[in-house]
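Working notes for the structure below.
Only a single protein chain was left out; the remaining protein chains are all shown in position.
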Amino acid sequence: MAQAIVPAPAAGRQRAAGAVVTDLVRFSPAFTVGAVLLLITLAFTLLSVLSPYDPTDRHVVPADLAPSLAHPLGTTSLGQDLFWIMTFAVRNSLIVAGLAVVIGRSIAVVLGSFLGYTGGTVDRALSSVTDSFIVIPRLPLLILIAAILKGTLSLPALALLIGLLDWAWPSKRYRAQVLTLREETFTQTAAFSGMRPLTVILREHVPFLVPFILADAITGFLYAIGMEITLSILGLTDLAVPTLGTTIYWANYYQALLSGKLWWLIAPVAASILMVVGFYQLSTSLSQYLDPRTRARALARRAAT
Amino acid sequence: MSEPRDGIRPGLTRRDFVGRGVALGGLLIPGTSLAAFLSACESGHPVQETARTSAQLPVNVPRDKTLVIDQIFRYSVTKNFNMYSPTTPSPTRHGLVMDTLWYIDQQTGQWINALASDKPAYNADFTQMTVTLRSGVAWSDGVPFSADDLAFTVQTLMASPGLIWSSDMQVNVKGIAKQDERTVVFTLKKPNPRFHLYFTSAYNAMYMMAKHVWEKAADPRTFPNFPPVSLGAYTFQDVDPNGYWELYKRRDDWQKTTAGMVAQNPGPDYVLTLFYGDDQHKVIAMKQHALDVLIDLNTEAFQTLRKGTSSVSSWYNDFPWAYPNELNVRFFGFNQTRAPYDNRDVRWALALALDLVSLQTNYEGGVTRVTPFQVPAVPSLIGKYHLPLESWLQQLSIDVDGQAYKPYDADVPKRIGSWAKASGHNVSDSISQLHQLFGIGWWKHAPDMATKLLTKNGFKKDGSGKWQLPDGKPWAMTIIAAPDEADAYRLALGAQDQWKKFGIDVTVQSLERDPFNQRQYVGDFDVTSTWGALAPTAIADLWQGLNPFHSRYFAPIGQSTQAQGSNNWMRFRSPELDRVIDQLTGTSPDNAAALDLSQQAVKIWTEQMLTLPTVSFKKFVTTDSTWWTGWPKSDHADRQPLYWFMGGRFAVQKVVPAK
Amino acid sequence: MRLLVSYVFPRLLQWAVVIVVGVTVAFAVPRLSPTQPVDQMLGRMSGMTATDPAAVASLRSAIIAMYGLQGTPLEQYGRFWQHLLRGDLGPSLTAFPTPVTEMIWQALPWTIGLLGISTILSWLLGLALGTLSAYRPHALWSRLLANGMVTIYPIPYFILALVLVLVFAYYVPLFPLVGGASGPPGLSLDYLGSIVWHAFLPALSLVLVLTAFRFLVARALASGVLSSDAVTFAETAGIPRRRIVSRYVMRNSMLPQITDLGLQIGAMFEGALITEVAFSYPGIGYRLFTAILQSDYNLILGVTLFSVVGIATAALLIDFAYPLFDPRVRYQ
Partner (left out) sequence: MNLVAEATDLTAHYIVDAYGQKRTVRAVDGVSLAIRRDEVFGIAGESGCGKSTLLKALLGAITPPLTVRGGSVSYYVDRQRMDVLRMPEEDLRALRWRVVSYVPQGSMHVLNPVRRIRSTFRDFVQAHRQVGDRESDEMARRYLDGLGLPPKVLDSYPHQLSGGMRQRVTIALATILAPPLVLADEPTTALDVVMQRAVIGMLEQTRREAGGTLVLVTHDLGVHAHLAHRVAVLYAGQVVEEADANTLFERPLHPYTKHLIQSLPRIDDRARRVGIPGQPPALDAPPPGCRFHPRCPHAMAICRAEQPPMETVGPDHRVACFLVSGGAGDGG
C-alpha cells in the first residue's frame, strides 16, 4: 500500500530540475541554507579571476590595515589584500578537495566493484591488502610524505597524495554494497533471463550505486578539506600557494592574534566553516530527496507536523 | 697538528629545539557568530599585566627564591643526563650542571679560567699541552675534583666511539699523564696549537666526568648518569615525567664551584626551567611574571610583550632592542657546481641587484647589523676585521666591461639610521654609534652594474624584461629556506621579491627543517638562505671556521657534506684559500700572524664572493625584572646573556633578587 | 573443530598478514625520505662543539652502528623482526639511548586516558541522543540537536580544536595552554585535578566531534529500524515505548555501531595526533608527530606498530564477537 502513496521516483524524474529545486527550496530549509552558502563560495571562487593582484606578489598594498572600504577584509603583514587572497584560497582549497575526492573515490569504486564481482581468491587476497591499508594510520603517513615533498608539493600533487590515502575504507564499503546487490533477487532473475552481465551491472546496479557514491563522496570531500587544512596549518604544503590552510598558517606565523590583526585569522576560519557546513547541508538534503526510501520517511514526518 | 674544527657553526637557533607542532601552538578565531564577541575585545589586550603574584608554578618553591628560565623545548626523555651520547641537545642543563676547563665570553671575548687555574701551556712544537687545575673545586657529592677526573674523561671518551669528542680525542691524543693532583700533560699525535679549544667553551666544551661515578658504568654510551653528580653550582632536584619542567637547587657549597668562584655571587636558591611552547604562550607567561628570561621571540610577539609590560626588556632599552652579538651570520649560499652560480661575476651581479637597506628594514625590522664579511660585526671582532679592512673594502674593485667598479657602499648604516628615525625610533647620528647598531657597510644597490656584468657574460633580457641564460633558456632560480628560522626565511622572501623585480624568475621552496638541512648537505639547491660564520669562538683566529672549507674536505654533489664533516654546502674550491688555511694550521692562535692570515682569508672569501653574507644574528633575549635583576644589558655589557650557552652560567649566577 | 579450522584459523592468518603488511609499510616509508637521521644528528652535534673533519668519518660510522642503521635496508628489516620478536624496538634516534618502548609507555597512558574516555563517552551520548531523536523527530529539542550536530560534524577537526584553544585558553583563560598536568606527579588530589584540568579542552573537542558523528549515524539507523515492520507491529500491540526503544530500536541498530566502537578503541593507539598537537598534549600522537619531523625511524615504527596491532586486533575481536550481537550471523 505504501508504494501507491509515495510519488513514484519515475514521476519525480520527469519533473523539470527547476521544479525539483523550487520544491526543495520551499520545503527543506537545510537545502536553502546550504545553497546560499555554496553560492557565496562559488562567487568568491569566480571573483579570483578579477583579482588585480597576483596572489604570490607581496607588499603590493600597505601592510596590517584593518578591514575598511578599500580593503573589505583588511590586509596582511606581507602587504597583500586579504579579500583577493581569500578568493584564491577558497578556489585552491576546492580544487584540492575536489581532485582528491575524484582520485580517491574512483580508485575505491573500481577496486570495490572489481573485488565485489570477481570474488574468490583474488577477492580475498586483495581484500586483505586493502585491510592492511585501513589498519595503517593515515594521518602520520600523510604528514611524513608531506614533510618530505613539502617544497615541491603543488596543488595537484597534494590532491593526489590525499586521494591516494583515502581509498581503502571506501573500497571496502563499495565491495559490501556490490556483494549485497549481487545477492538481490532481481539480479538473479536478470541473469536467468539472459541479460549479459555487463548490462546487468549498468542497468540494474548502477542506479543503486549512484546515490551511495554521491553520499560517500560527501564524506570524501569533508575528509579532503580537513586534510588540506590540517597539513597547511602545520606548514607541510607549498606555503606560496594561498589556500584556506596556508592563510591560517601565515596568520599564525605573523602572530596575527597577539598583534591584534584578528581579521587575518577570522576570514580563513569563518570561510572554511561556512563553506563546509553549507556543502554538507546542501548535499544531505539533496541525497535525502533523491533516495526514495528517505523521501517516503520525510513525507510521513512532514504530513504529521 | 690538526686542530679542533668548528667551521660554520649552524648555531643553536630556536628551531633546533622547538618542535614544529609546538611552534604552531595554534590560535584561531571561531566562526562569524563569535567574531562579534572577539572584535569587541580586540582593542584592549585580553591578557592584562597582573601584579607580582603571578600564575602559580608547577612546583611548590618560593617564587621570590626561584629563577624561572624558558626551557626552550620539551624533553622527550627526562631521566638521562648522559650529555655525551648523540641525542637531542639539552641547552638549559649543561650550564647549570656541567663544567669544563676554560670559557671565552662571547660578548667581551674575555678568557675565563674555570676548572683550570691558568691558560694551557704548550711546548715549542705544540706536541704537548700542560693543564694545571684550580684547587678547592668539589663534585656535588663532596668528592674533590682532581686530575684523575680530567684524565679519566679523555680516556673514557677515546675508548667509546660514537660519543661527542670521542673521535676527536682518538685523532689528536697520543697519551695522557697525570703529574700530580692538579697537573695533567697531554702528548699529541701531531702539532696542534689549538688543541685546548676542545676544553674552551664557546657554546660548550668537553664536560668533565666524575671518575668515581662513571667508572662503575658498564657502557659509557648508554649510562644514564641520573641523578647527575655535577660540578655546576646547581644540583638536579626534580623533573616533570612529561618533560615540561626541571627544578635545580643551588648547592650549599656553591663557593666550591667555578661558577661561584668566577661570579662571586650566590645566585637564586632555585632554578626552574619551564617549557611554555610557542612565542604566544611565552608572551602570556612573561606578562603574568611566570617567566623571568626567554631565549627569543619573533618581532611581532616581542613588540606585543614590550608594549604591554613595563618590567620587560631585551638587550637595548630602546630600538633595536634585540641582542645582536651572537657569533653567527645570515648568508645566501650559491651552489657553485651548477651554472650560472659557478661564475663569480654572476654572484657579484646578484649581490649588486639586492638593496640590503630595504631587506634589513622592511623584512627584518631594522634590528640587525649588516656585514659584507662572513664574520659578524660583533664587538670582539669588529675591531679586528670590519674597521681595519674598511679601507681595503673601499678600494675593492671588480672588472665591469673593462673599467674597475668599486662596489662598496659605506653609508648603508646612515640610510638604515634615517629609516629608523622616520619610523619614530631615536637613533644617534654619530658614525661610531651607527656602526655599533647597523654594521659598517655593504655593497651598493646597483642593478645597472649588475645588468652590465650579466650581459658581459652572455646573458640577454627577453622582450618582457626577464633574464635569459647564455644558452637562451629563461633564468629560473629556486631558493630553499626553512620557515621556522624566521630571519633567514624573511630574507629569502625579500631576495625573491628584489631578484624578481630585477628580472629573474625566482621561487622560494619553504622546507621542513630536516629536509632543508639534507638538501644543503647533498647540494640539491640553486641558492640557500642559511646561516653560519667563520668565527665560532670570540677569538680573532678563524682557523676553526676556515679549515672545513679546505678543498680536501670537498664533497661532490649527491654525497653528504656531513660524511666529510665539512659545511661547504656551496661546494667551492679555492686554491688561494687552501694555501692560507695550510699556513694558518701551523700558526698558534695567539701569534699575530694568525690574525694577518685570517684577514687574508676573509679578503679572498669576499673578493671571490664564495658566499653572500647579509646580516648578523639577533635574538630577543628578553628578561622580566619583576623578581630578578642583574642580567647583562647593552649599558653594562660585562658578559654574554645567552643563558642556554654553557658560558651563560655566569650570567645566571650573577642574577640578584629584585627589590 | 570444523568451525575452528574453517573460520577462526583463516581469520587469525589474515590478522597476522595485515599486521606484517602494515609494519612493513611503516618500516619502508620513512626510509624513502632523503633525510638521513645520522646526518641530522651530526649536524646538531657539529652545531655545538668543535669536531675535526678527519674525526667525523669514524664518529659517523660509530653513530650508525649505535642507531642500528648499518647494512642495507633489507638487513635492517631482518634485524628489526629479530629484535621485535624479543620485544625490543630499538633505541629512539632522537633521544638515544632511551629505548622506544620506554618512550611509548611513558606517553601511552595520557592518550589512553584522553581518547578512551572521550571515545566511550561520545559513543554512549551519540547513540542515546541519536536514537531518541529518531524516535521523537518533531520535538523542539530533537530538531535543535539535529541541526546543531549537522553543523558541527563537517567542521574540520583542527579548526574546531584551535577555536577552543583560542576561546577557552587565551581569551577566557579558563584552561591551560600547554601540557598534560602540573605539579609533582603522584596520586595526590591536586595532581589528578590538574590532569583533568589539562585534559578538559582536548577531551571536549573530541567529544563534540565524535558525538556529532555518532548522533547522525544512530539517528539514521534508528529511523530506518523505526519504520520496519517489527517495530510498527510492536507499536500497534501497545508495548510500552521504553521497551520498544531499548529492545527493538537499540538492539536492531546496535551491530554496526558496536563495530564502529571496537575500531575506534583499536585506533586509540594511533593517538589523537591532531588533538595532541593543537593542545600540546603529551600523548603518543604528539610523540609520533615530532618523531616524523625529526625522522626518528625507530620511534615512528614503534608507535605505528602499536596502532596497527591495536586496530587489527580490534577488527579481529569484533569479527569473533559478531555472532554474540546478531544471531542472524551465527556461523553454523
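Each chain carries a letter (A, B and C) given by its place in the written order, and its residues are counted from 1.
Basically, a residue touches a chain if its C-beta (ideal position, glycine included) is under 8 Å from a C-beta of that chain, and two chains touch if they have at least 3 such contacts.
Computed from a predicted structure; not experimentally measured.
Although one chain is not drawn, the whole complex shows that of A:F133, A:Y174, A:Y223 or A:Y289 it is A:Y289 that touches it. Checked against the full complex, the candidates C:A139, C:L174 or C:A230 give a single residue touching the omitted chain, namely C:A230.
If you put the missing chain back, the residues of chain C touching it would be 228-230, 232-234, 236-240, 243, 247-248, 251-252, 325-328.
By definition in this document, only the chains that are shown with their structure count from here on.
Chains B-C form the pair joined by the most contacting C-beta pairs.
Greatest Cα centroid separation from chain B: this falls to A. If you average the Cα atoms of chain A and of chain C, the two centres end up 24 Å apart. Spacing of chain B relative to chain C, judged by their CA centroids, is 40 angstrom.
Taking each chain's centre as the mean of its C-alpha atoms, chain A lies 47 Å from chain B.
In chain C, the residues touching two or more other chains are 33-35, 158-159, 162-163, 166, 170, 277, 289, 293. Those residues of chain A in touch with two or more other chains are numbered 147-148, 233-234, 257, 269, 273. On the chain C side of its complex with chain B, the touching residues are 33-36, 38-60, 62-63, 65-66, 92, 94-98, 102-103, 106, 110, 158-159, 161-163, 165-167, 170-171, 173, 177-185, 277-278, 280, 282, 286-287, 289-290, 293-295. By the touch criterion stated above, chain A contacts chain C in their complex at residues 30, 128-129, 131-137, 139-141, 143-145, 147-148, 222, 225-226, 229-230, 233-234, 257, 269, 272-273, 276-277, 279-281, 284, 296-297, 300-301, 304-305. Residue ranges of chain A in contact with chain B, taken from their complex: 58-59, 77-78, 147-148, 150-152, 233-236, 238-240, 248, 252-255, 257-260, 262, 265-266, 269-270, 273-274.
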